[in-house]
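Reviewing the structure listed below.
Shown here is a partial selection of chains from the complex, left in place.
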Amino acid sequence: MKSGRHFLQIPGPTNVPDRILRAIAQPTIDHRGPAFAELGRETLAGLQRVFQTTGAVVMYPCSGTGAWEAAFVNTLSPGDTVLMVETGQFATLWRDLAVRLGLHVDFIPSDWRHGVDAAAIAAKLSADKARVIKAVAVVHNETSTGVTSNIPAVRRAMDESGHPALLFVDAVSSLGAIDYRHEEWRVDVTISSSQKGMMLPPGMGFNAIGANALAASASARLPRAYWDWQPMLRDNPAGFFPTTPAINLLFGLREAVRMLEEEGLANVFARHKRFAEATRRAVAGWGLELWAACPNEYSSALTAVVMPEGHDADALRKVILERFDMSLGAGLGRLKGRVFRIGHLGDFNDLMLAGTLAGVEMGLAAAEVPFIRGGVTAALDYLALPAGSVRL
Amino acid sequence: MKSGRHFLQIPGPTNVPDRILRAIAQPTIDHRGPAFAELGRETLAGLQRVFQTTGAVVMYPCSGTGAWEAAFVNTLSPGDTVLMVETGQFATLWRDLAVRLGLHVDFIPSDWRHGVDAAAIAAKLSADKARVIKAVAVVHNETSTGVTSNIPAVRRAMDESGHPALLFVDAVSSLGAIDYRHEEWRVDVTISSSQKGMMLPPGMGFNAIGANALAASASARLPRAYWDWQPMLRDNPAGFFPTTPAINLLFGLREAVRMLEEEGLANVFARHKRFAEATRRAVAGWGLELWAACPNEYSSALTAVVMPEGHDADALRKVILERFDMSLGAGLGRLKGRVFRIGHLGDFNDLMLAGTLAGVEMGLAAAEVPFIRGGVTAALDYLALPAGSVRL
Amino acid sequence: MKSGRHFLQIPGPTNVPDRILRAIAQPTIDHRGPAFAELGRETLAGLQRVFQTTGAVVMYPCSGTGAWEAAFVNTLSPGDTVLMVETGQFATLWRDLAVRLGLHVDFIPSDWRHGVDAAAIAAKLSADKARVIKAVAVVHNETSTGVTSNIPAVRRAMDESGHPALLFVDAVSSLGAIDYRHEEWRVDVTISSSQKGMMLPPGMGFNAIGANALAASASARLPRAYWDWQPMLRDNPAGFFPTTPAINLLFGLREAVRMLEEEGLANVFARHKRFAEATRRAVAGWGLELWAACPNEYSSALTAVVMPEGHDADALRKVILERFDMSLGAGLGRLKGRVFRIGHLGDFNDLMLAGTLAGVEMGLAAAEVPFIRGGVTAALDYLALPAGSVRL
């Protein structure tokens, strides 16, 4: 029996605010009636503002994986080539999904410690005289590594190559946490889901759709039914959905958008930046190493920390869960046991972060991992700075 | 501003009990941690009992439509032929989905007032000497018509024809409301979802999978990734899922299974039968016509009522919604405006039914539809009978 | 195991709307902090509007009984005489409370089927040349009988007698259900509580305080501490309370006032009138007798029904609870077993009322009480009338 609140510091699902939990506990309503129509329209419009787009956004009852699938099956045909970059475990899983769907993937390898190399994209596209590549698909914020990629740079590289490939971006763990601009950055399809910066329980996936992607969907031949955008785009303007939507999650989504907008998206992003900087100062204070290699690619949503040689991250996580009732993210795939990940996104504040970092610090001690004790203090020194003096 | 509780008497989503609403409002937990493992195992085992199977049941964050798609893409290959029966709008939509996925559908026409004709199935299968037909796919309880089909009879017809086609059954609106026996009836894949007899908000779809379907999945060539059973079947025994599950709906599912089992599945089915009989007596009392043609095919989950000539069901529904704050089901597809549907499934009792029927009766008067006033009285006469004397 | 929602048709506590249940489930806050100050001020101002007064309203964590006590101990001295009228069980309990507090009660007897006889009050006051009577205390809506009293008539009688006694009114089961005007009717102290027309769980009692009562409190000598108005009146303007308030019920109260005002108080009262009339038509339809003797004293909040000779109301209530999962009010005190009470106040609508009356009708049959079957039909005929044609 644990006392007090669990610290859910995995990089998603995140701590769902009680305001949203209460919202999703409202009685389910008729998804074909006028009250729902209002809910549908309001949440779709809200999602547009969060994606920073005036174009269409569709949502499905699904996980982020489903939203990845939706992006592909609506725009591509069997055997099409997709250029992807191995930024981490989620990029790898997305690649696997593409292959299973019958796509050919040109997968640019990486050491998982860096974001997408826009120059490598440019080189591939320039070399593709036959225009075999139909799409470039990259992850904005690699949840497995805490490394972000520069999407505008990728867009520029694509533009400069004059290649017509579509640009798909996974913003699953950045939406609502890290500034993401679907329209300004001219992304063709952005994929995201409910359970990270959107502060909702898992169960909904999103596609923000640009005009070129929509055009591509007219000729795309991958079989699609559940994921088909067309019935969605037909019914959504009236606030309805072709199949039964996840009504209670929509109640939560309405509340989530309100919360993000009450705080102001710019403030939300600044807050996440601040938490990330404080966390990195703690890591430095402990004498531990960040997994992310480049400061300009540090994630505001999570921080992956390298375990000292000879120590197992999962053993540490187990101690922290049992002794301090906190869940941290595991190292995934090739990082299993080598890193642990601290989620600091979503509905979160300074003192929750302080508790989180204290849990890591005490856990390191309890698990007998070699470290220096100054991490929490370093973080607090940073968090205690006057708001105006925040240095990033 | 409405006072009191809305009457959500569409045939799904149904009235979610407050006990389940509170369950889904629990704080989201780590879907890779030990507390979740227990939740995953408990809900999967519970679903097996509700499907009346000892075989695998998988669940997805999706609507019922997604669960239809999952059944097909895991077992069939492009161009495969499926034998389906046009029992109503949902059978038709399922057919459309099959076609979109690249399957060929042999669609046995019907007047929508009858269930599946097992003899017609038998004839088709016997005639199929080349074994072109790979699957028979039928709807157990047609939500659009209130007509059920005799699944054991279909199974017998298939057995007697000696044809190896798989049997797929849509139990979306029967699971948890009408006796359904996946294993005893030797169904190969049963499709269902959360928001009907399972009393949950929408957002989860289920497949119960038989051994032959599992075998078929080894050679099935429709592209699949999100819907692939294999990663599910690999991870589920430990209580986990390959992608992020709809955690909060699983909290609700645990509670739903508990509620069904506290009442006892047999009692749940008997209760639904009783509500349906009372509703039909009301319809008869009003001098109106049931849409369902045959008493042995009447649905326990919903009742579709034919509007008198010259009267529009949607106009009636609008009056009832505005005056009496009750949602009824619309006529779908070719039944638009011609029938209205009364949902009497899920978390429901005698007095909620009485209120529902009173709302219809008063609505008929308010909408100036010709009818006889005795419907509610006839229903009450039936409901007031001693429990032991229930005649069905 | 019961399915569906319980019908809580006692005359309080009433069916708490889920919107209020969610409000009271908000995390408790610091009762000395700025967020609470806003809550305190908003709820106190809201209560004033509901009591229809610009004067002070105080609230306590307590039941209605506590609010009775508060009214007396703040205004009277040991041995003071209070003129009360035996309108029913609650008037009698209030009398008992007065006696226990050391007051002398002149208790005008009654048959419990009539409201307060203003002429009798006038006679008593006129005869009281010595001005021994310090207060007149009457119940606006007798929850035990479904009989209301004409408070303006009582006020007029008091005015005409020229007697300076204070007027105390119990509006426990009328506030938020039946038009009640503390200020216009010049009541000195009105007593009410949370769990009836205010739609909250029990746990809060209210006093609306007039200027004369406040003046009386300066010289009143009954010992008081918890109930003392003075510290309340000192702290309330800033939104605070001298002792820890029932914070979560205040969250609910804020929501309750919003709901009442969204509907509009006049509409709320009209709605209750309509439910009461429909209920009385059902009673007449069953061939049963109303306990209340005079139409102009019928309660809009509840209806007490006389059992046919030789039949026990509690046996009927037991059958209805067990068979139909509905709670009805028992006959209290001298009415035990002789009447049952149907609560039709609070968060309630036509179809809930229809379900309620159906439960009574089926219960009468199940309990083998002699009755005519037409009650529900009579009520529905009335409820189905166009809103504009409501006849009261």
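Letters A, B and C mark the chains in the order given here, with residues in each chain numbered from 1 onward.
The rule is simple: a residue touches a chain if its C-beta (ideal position, glycine included) is under 8 Å from a C-beta of that chain, and two chains touch if they have at least 3 such contacts.
Fair warning: this is a prediction, and the values are worked out from it, not measured in the lab.
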item	value
Overall copies of the shared sequence [whole complex; 3 in view]	4
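In this text, only the chains that are shown with their structure count from here on.
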item	value
Subunit C against subunit B, contact positions shared by both copies (same if over half, else different)	same
Length of the line joining the C-alpha centres of subunit A and subunit B, rounded to whole Å	35
Subunit A and subunit C: spacing of chain centres that average the CA atoms, whole Å	54
Chain centre separation (subunit B, subunit C; CA means) in Å	46
Residues of subunit C touching at least two other chains	18
Parts of subunit A lying in touch with subunit C, wherever the complex brings them together	18, 22, 25-27
Residue numbers on subunit B that touch subunit C, as the complex places them	1-5, 7, 15, 17-18, 21, 259, 262-264, 267-268, 271, 323-326, 347-352, 354-356, 358-359, 361-362, 365-366, 373, 376-377, 380-381, 383-384, 386-387
Contacting residues of subunit A [partner subunit B, same complex]	5-6, 8, 10, 12-16, 21-22, 24-34, 60-66, 68-69, 78, 96-97, 100-102, 193, 195, 201-204, 222-226, 228, 242-249, 321, 327, 330
